[in-house]
Structures are given as structure tokens and as C-alpha cells.
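This report concerns only the one structure given below.
One protein chain is absent from this view; the other protein chains keep their places.
Note that the chains take the letters A, B and C in the order they are written out, and that residue 1 is the start of every chain.
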Amino acid sequence: MIGIAVVGYGYWGPNLVRNIAEIPGLDLVSVCDLDRDRLTGMQARYPTVEITDNFDEILGDSRIRAVAIATPVFSHFQLAMKALMAGKHVFVEKPMASSSDEARRMVEEAARRRLVLAVDHTFIHTGAVRKMREIADSGLGDVYYYDSVRVNLGLFQHDVSVIWDLAVHDLSIMDYVLREKPVAVSATGMSHVAGEPENIAYLTLFFDSKLIAHVHVNWLAPVKVRRTLIGGSNRMIVYDDLEPSEKIKVYDKGITLNGNPQRNGEKIHQMLVGYRTGDMYAPRLDRTEALARELTQFMECIESGNRPIADGNAGLRVVRVLEAATQSLAWRGRIVELEPARLIA
Amino acid sequence: MIGIAVVGYGYWGPNLVRNIAEIPGLDLVSVCDLDRDRLTGMQARYPTVEITDNFDEILGDSRIRAVAIATPVFSHFQLAMKALMAGKHVFVEKPMASSSDEARRMVEEAARRRLVLAVDHTFIHTGAVRKMREIADSGLGDVYYYDSVRVNLGLFQHDVSVIWDLAVHDLSIMDYVLREKPVAVSATGMSHVAGEPENIAYLTLFFDSKLIAHVHVNWLAPVKVRRTLIGGSNRMIVYDDLEPSEKIKVYDKGITLNGNPQRNGEKIHQMLVGYRTGDMYAPRLDRTEALARELTQFMECIESGNRPIADGNAGLRVVRVLEAATQSLAWRGRIVELEPARLIA
Amino acid sequence: MIGIAVVGYGYWGPNLVRNIAEIPGLDLVSVCDLDRDRLTGMQARYPTVEITDNFDEILGDSRIRAVAIATPVFSHFQLAMKALMAGKHVFVEKPMASSSDEARRMVEEAARRRLVLAVDHTFIHTGAVRKMREIADSGLGDVYYYDSVRVNLGLFQHDVSVIWDLAVHDLSIMDYVLREKPVAVSATGMSHVAGEPENIAYLTLFFDSKLIAHVHVNWLAPVKVRRTLIGGSNRMIVYDDLEPSEKIKVYDKGITLNGNPQRNGEKIHQMLVGYRTGDMYAPRLDRTEALARELTQFMECIESGNRPIADGNAGLRVVRVLEAATQSLAWRGRIVELEPARLIA
Partner (left out) sequence: MIGIAVVGYGYWGPNLVRNIAEIPGLDLVSVCDLDRDRLTGMQARYPTVEITDNFDEILGDSRIRAVAIATPVFSHFQLAMKALMAGKHVFVEKPMASSSDEARRMVEEAARRRLVLAVDHTFIHTGAVRKMREIADSGLGDVYYYDSVRVNLGLFQHDVSVIWDLAVHDLSIMDYVLREKPVAVSATGMSHVAGEPENIAYLTLFFDSKLIAHVHVNWLAPVKVRRTLIGGSNRMIVYDDLEPSEKIKVYDKGITLNGNPQRNGEKIHQMLVGYRTGDMYAPRLDRTEALARELTQFMECIESGNRPIADGNAGLRVVRVLEAATQSLAWRGRIVELEPARLIA
């Protein structure tokens, strides 16, 4: 049994508590939140779990070997660093930190102490996204584009822009599904509330190959959309997370290129690009709750010393794109290069 | 009766011929195409219409007062200029020309000769788009964003990119529906076929206000999407052109801003931004064929001397954005300013 | 505070417990189930609530003034009668009883003792169904038809047919939304598992007017459908319960009848029936949880002596149709009349 504490009991913390309580190898020792009122209802349901508003108690408790952090983004760095320095394994909400410098220091600290640092990129543990990766690995061919729309009439946040709130999901999914990593980003967007961060944004990601990725995020849309298109040379995917059962549709569609004939006019061109349309299928998806898989994996990594799928480097890669996108957005789309050398091997 | 000739009988020409033949005040005198084979089937159906492969015959025919040009884009300028110089009114396919210089010279020539120059921005004559403009004028409030997706597995073109082929529709609709004109554009995109123009592109348009517009066009999508979201301070619109009947949905949704209280923390913020959700309605739309309305209006402008809704300046504005977007795309998103002074009053 | 007990803690019981626990005027005294294991988890969450597997304890407990029964259908009559005879108010799951005789005796017993007898026709307390009734009362005109499809790959039940399991929802909604009551029923269906009750069924209900109603229920459908069409002389409704937000759409559509001219041929006929198409709108719906509204109303009726919206007579009307449909189904569609005289005023 691995003793674990949850820090932060706001929007996401209850999900952590519920899942940890049901995983056999984890022992939920304590839950910490500055607002003790939030913890009262929790304890009625889980009477054996201790509560505290003092993070240092967590740090000093030798029963607690791991900490799951679900506080606001700005506090991730400080809390995670303290936990790592106290020898605790860390599971931290996404985005992992407020800046790539913070994220890098967290990665370095965990590496130095040989502790597990997992970032809660929840979506990559869903049946839908795992199936997408499987297809991207085996059947898509060359990946041409990744296009995602994630919009709704949402909870405006006042400390981070819509990029850090919503695009982080798409960036973490892309980081998992695509083999290539982005090398540059161009972003545009707008704030419609004076003094507040951007509530609508568009990100384009460039890669070394011909792959292009784009993310549209918006807190001010009349309808909810969660739709990703992935185009490959052999197949294409539509991933609609709002579909109750057929979230992933795989289309046997595409273009065929017939060599490279001399171009003398339109007819030659028509020979060059042909269209192919075949069956569509919607594979059955594993319906295990993503967070349960993820926490189980975190536990196994603590025991085995393996790295989690979304380790600190994955979290760092995502934060670096968020950071670059924020910079590009301020410059109304000017490209910002992502320096690969700054990643920690 | 106004004598008219159609030049170009490829993809769109037959629609022009069919509509002109049914408009009482127009007399379809002649149809011209370099490929006489195309014209044979046409003449079987319209036996009184003359055919020719010689554009000069059209220019020299005094019965012909107007010319409708439906040839490839690169030839619009030359054909339209000759027609204007021969004293003919001109109705030209979109995009109006291959460059803003060409477009400007067409506008100047028509103005000098007091001839009607209409650009076939077909969509703005549909019931759906006219209803959008009506709502944008009266009920939306401040327009926050205009977001359009126009993707499908489409006919790759080898002379123009997907921007000139598909985004032209959105730019012409925006030019008509929105009161503001864009001042700068950032575009990204990619070509996935060696030696061919971009088949996927993303355009962001900036305005003097907080309005932001975005267009996603793609010839390589597994599904067909034609969907526009317009967000306003009072209402929001979803325009789905693939819906058989309810193409326009108007949502009484939005955020409410409660003054500008001092921000001491989250609770104050929650007071600042509120959410409003009311009824949705889908207004009944006029189903008149757009092209019939448009050609009738062209005819009336010839008779009255009025300007058509999509006159040469509208065509020029759209071409200028296409041109700037193409430039920005080559620079991977760097902003390109649109100089308002170059427009012809 | 009204003391209340919940009897039966299977599929629906937990919803009753959760809602009762949150309604200020209700005091959840005890929960009863034959299977004590089910009750353990409940008590961890609601430590002050007593548990028992002995219904007689409930009957003899003077703190308990009302009983909510959520056991299998066959036991409703016996449990409810005992509760009424012990002077308890009763809230009973739908269908109210296994036969109209049972239901009638329950109604009579409650009337004799001046106790509240409420039937849990949950759907009629949803925002969607309440809005439908409002529209049916004011804007539909003459109601021509009510057509509902309620199908999915569902939990086969072995004691009741799909009619008693699924059509009961539609019959209770109809009973609430339509002013007229059915006078006869024709039903067809089939069982595809040997020895089991029907898993697919079709009900037609006739009324004294030209109104016709139809319900399609199916446990063996590949997709889930919850869709009702209501056609009126002035407007029509589509109610899709699976739509996340726009569950109710009201269409300003219909036919217009132009007097009754002599019919000499097709042209005259075309004048007779015209088509009218106007706007569609989707009204905003109240999102209060139906069961919370319903239980609050039950409480108020106990205090005031008023009748609940779904009283015993409503439950009886629904059971009578279920009974008649079952009979008709056995006769492959032969009409079964519903005798109005048997209803209790």
C-alpha cells in the first residue's frame, strides 16, 4: 500500500479522492485544502481520511509517500517542489506549471531524487485517445494535419487565458498521439472582457515534416464542440468527444498521387491527384475511467521505477507550447520557435 | 431587354446560362468558350442562343450590352478589361481577379466608363446570409468573433491555393454581414502534395475593434463541414449550410459584465462575468435561388445606374485579403496589414 | 419536518434517498431493503439514517408519516396498501401496480383515509415535459397526433414486458400533456427470447377526437432514441430527450385548409391543402432535477391536503392502458376499449 495525500479540494480534487479511494494499492491518508469547509462533506463520505489546511503536515507525514496536487496552476511549482524535496512522488494537474522554467526545475528535481513525477494529462488515458494513438501508429500513413475545435460557453477564468485552460488538453493529446513534436507555433486570439485574458484563441503548430496542427479554443461559443480531425495519407480520423458511443470514426478516404508527370495542363493534373473513398468504421472503445487508469499507472511507476506515460517531460513539452503560443498571441501570429535543446533527456 | 453573353462554359457557366434564360429582362444572345464541344449540349437545350469560341465576336456584337465571365481566375482581368473597354457591363466570377492591382484597375475602368461591374459573391444572395446580415444589424450587439469552417475532400486545384478557392466564400460573406472591414491578416497553412499550392489553411483577420475573424479551409477533410459561428454581446449565431432547413440558429446566449469592481480574488471575479442562456430560434429563410436574385439585381443596376451589393469594390476588398493572406502564409503567420487608403471610393 | 422512509434500495432508491436528504422539509428516517448489503454503502454516506430489512418496523414507526416505495412492480400493491392502512402517505414508483384492480384499490384506500397517494411519473416534472404541456395548452391548436420512439439496447427484464418498462414513461407524459384521455388501444409486439416477455412493442391509442397516439418501445435497438413528435393544427413539437440543451423544438409548420370547394380534379385539391412553414424555436428549459420538484410537491400535498399532479388516478389511468395494451398485444392488434366508467372521480 502506498500512502498518498490529495492537495487541493476544489473542482478536480473530489475526482482524485473518489478514484484513489477505490484503487486497492493506494491508501488515501489525508486531504489538504486551505478552505476547511470544503473538506467537511468529503470526510462525511470518507470518515477514515484525515483532513488538514496545513501543507507542511503532509510533507512531514512519513506514511505519505506520494502527493496528488490539484490546486490552481500558479501554485503547482511551489507545492510540487516542496513535495519532491520532502521525498514524495508527485502527481500534478495540468498544466504542470506556469512557465517552462518552473516545469524544467520540477523535472530536474524529480530526476535528481529518482522520484516519479506524473502530470495529469487525463485525456490520454481515455479509450478514445488510446485508440487514436493505436491507429496513428499503424494505419494513418503520413500524418498531414491535426485539427481540433474545443469551444463552449465556458467558465471564464481570470488568471489564465483560454489557451492554458482548454488548449492544454489538445496539446497533451497531440503530444501522445503524434510521433513528431512541434518546432514552432503561431497563435492569434482576443479578449472581449476588458482587463481579462484572451477568451478565444487559434494556435497553429509547425513540425519538421509537412504535418500542421491547429487548435481553436473559445469560452464564448453558443454551442459545445469537441471535435478533432486527423488527416493521414492512408486514413483519416474524426474524434468527437460529445458522441455518446462512436467517439472515433476512421475513414478510409484520401487522395492518391500518381507519380509526378509533366504538367502540361489541367488534364495532366487531374491524373496527378485522385480521390479514394472506402468504408468508415467506429471501433469499440475501452470505457474504463481515465483517471482510474492513470492513478493506477502512477502507483505502478512508484513501485517499479518506470516512467509514467505523461511524465514531467511530457508536461514540460506542453507548457513550452503554451508559453510560446502566449508569446505569439501577443505578437498577433508571429512565429515563435520551440528550442528542442531546452528539453531534459 | 438587355442583351447578355456568357463567357466560359465550364463548372459554373451552365448555372449562369440556366438562370439568365429564365429572367424576363435578360436576353441571352451568345455563349463563348474555347472548347466548342462543351457548347454543343448547351445549344441543344437553348437552340436560339448563339455559340462562339471567339471572344472578339462578343466584344463586337452591338446587341450584347453585358458580359458574364465564368472563366479561370487568371483570365478574369484580361477578359473583363476588354469587355469594359468595349463598353459592356461586366458580371465576373469570384475571386474577381488574381491580384489587387488587377482588381483595382477593373474598378477604375468601370468607374471611368460608368459601367456596372458586379462580382459574383453568390452566397450573399442566399436567404441564410441575408438573414445573418439582418440579425447582425439589429440583434447581435457588438460582434466579438466570426469563425468559419469550410472543409471537405475536395477538388484539388493546381493554379490557386485552397484560400482562393474556398476562403473566398467566407471573406465575401464577412464583407457583407459585418459592418467593419479587416485591417490585418495572419495566415498559416500547408501543402501536402509536392509542387502544389496549399490544401489546408487557417486565416485570422483583425479589425480596429475587438472583433476577430477566423477561417479554416481544407481540401483534404474526411467529412464535409460548412459551419460558421458568430458571437455577439447580445446574441450568437450558428450558420450551418449543410442543414437542410434550419441553416441559421440564433442563440440568446452570452456573458454579462457587472461593472468593473475591484478584483480582490476569485469571488469578485465570479461577480464580474455572468452567463445568460435563453431561447434559440431558427428563422424561416427565403429559398429563392441566389444566382437568380443576383442576376436580376445586375440587370436592374444596368437599368438604374445603381451599384450592385457586391460591386467592384467589394470584389477588390476580398482580393486584397486573399493576397495578404497568401503573403502571411508564406511567412508562417506573420501579420500583414491591409492598407485602407488603396481602396477606391 | 415530515418523517419519511424509503422502501427498496435497488436501481431507483438511491435517487430517492439523495433527493430526500436535500429537501429541507423532509426528514429521511429510515431505508428498508430485504438485501441488507445494499444498505451498507448508503449508511456510510448518510450515517444518521436508520436501516432495516423489516417493512413492519417502518409501519410501526410513528416518526414516519410517509413512505416512498421503489421495489419491483409486483410488490407495489401489497406494500402501498399496508402503508396506507397504517396511515402513511405513499409515493410509489411507476407503474403504480401490476393491474388496474390493484391500482383502483390503492386509490380507494387513499381516498377513504384522506392520505396522499403520489405516483412517481418522473418525466412530467422535467422542464422539457412541463414546457410541452404549456405549449400544448396554448399554441398547438387541435392536437393531431402524438408519436414517441423509446428504444435502446436495454436491460431485458424477465417479469414485465417492454411495455410496462418503457411505454409507461410515454403514457404518463401523454396523460399529463394531452387534455384528452385515450378510449381504446391496439398493440403489437414480439418476444425474441424464448419464455421471456415481449422486448419490442408498438401501441396505438385512440381518442374520441381525431387525435391518434403511438409508442414504439424496444430493448433490442442498436442506437438509443428518445424522440417524440407532436403534431397540431397550428404548431408541431419535436421533443428529443437526448439533445443536451435543445430538447424541445417548436415548429411553426402545418397545413392550411381552404374551405371545402367542390373537387373537380387535382388543381382544386391543391387549393384545398396548403403548406405553411415558419420559424422554429427552442425555448429555454428549467433544469431543476425532476425528482426534487416531485418530492417537494409530495411534501406540500401532505401539508396542504392538495392532490399531486400525478395522483393515484393518473397512475391508474396509465396502468389501465398498459393492461389493455398487453391484452391487445396477445391478440395481435385487436382493439381493446378503455372503459371510462371504471375511473375513480
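Here is the rule we go by: a residue touches a chain if its C-beta (ideal position, glycine included) is under 8 Å from a C-beta of that chain, and two chains touch if they have at least 3 such contacts.
These numbers were taken from a predicted model, which means no experiment stands behind them.
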Which chains here touch the chain that is missing from view? A, B, C
With the missing chain put back, one of C:N218, C:Q297 or C:N313 would touch it. Which one? C:N218
Residue numbers in chain B that touch the chain omitted from display: 44-45, 47, 224, 242, 244
Suppose we count only contacts with the excluded chain; which residues of chain C make the list? 144-145, 147, 149, 151, 153, 156, 158, 184, 186, 188-196, 200, 202, 204, 206, 210-212, 214, 216, 218, 220-223, 229, 231, 233, 236-238, 249, 251, 253-255, 257, 260, 263, 266, 269, 272-273, 275, 277, 328, 331-335
Contact with the hidden chain only, please: which chain A residues? 246, 252, 277-284
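In this text, only the chains that are shown with their structure count from here on.
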Interface residue overlap between copies chain B and chain C, same or different (over half shared): same
Copies chain A and chain C - rotation angle from C-alpha fit, nearest 5 degrees: 180
On a C-alpha centroid basis, what's the spacing between chain A and chain B, in Å? 38
Whole-Å separation of chain centres (CA-atom averages), chain A against chain C: 43
Between chain C and chain B, distance of the C-alpha-averaged centres to the nearest whole Å: 52
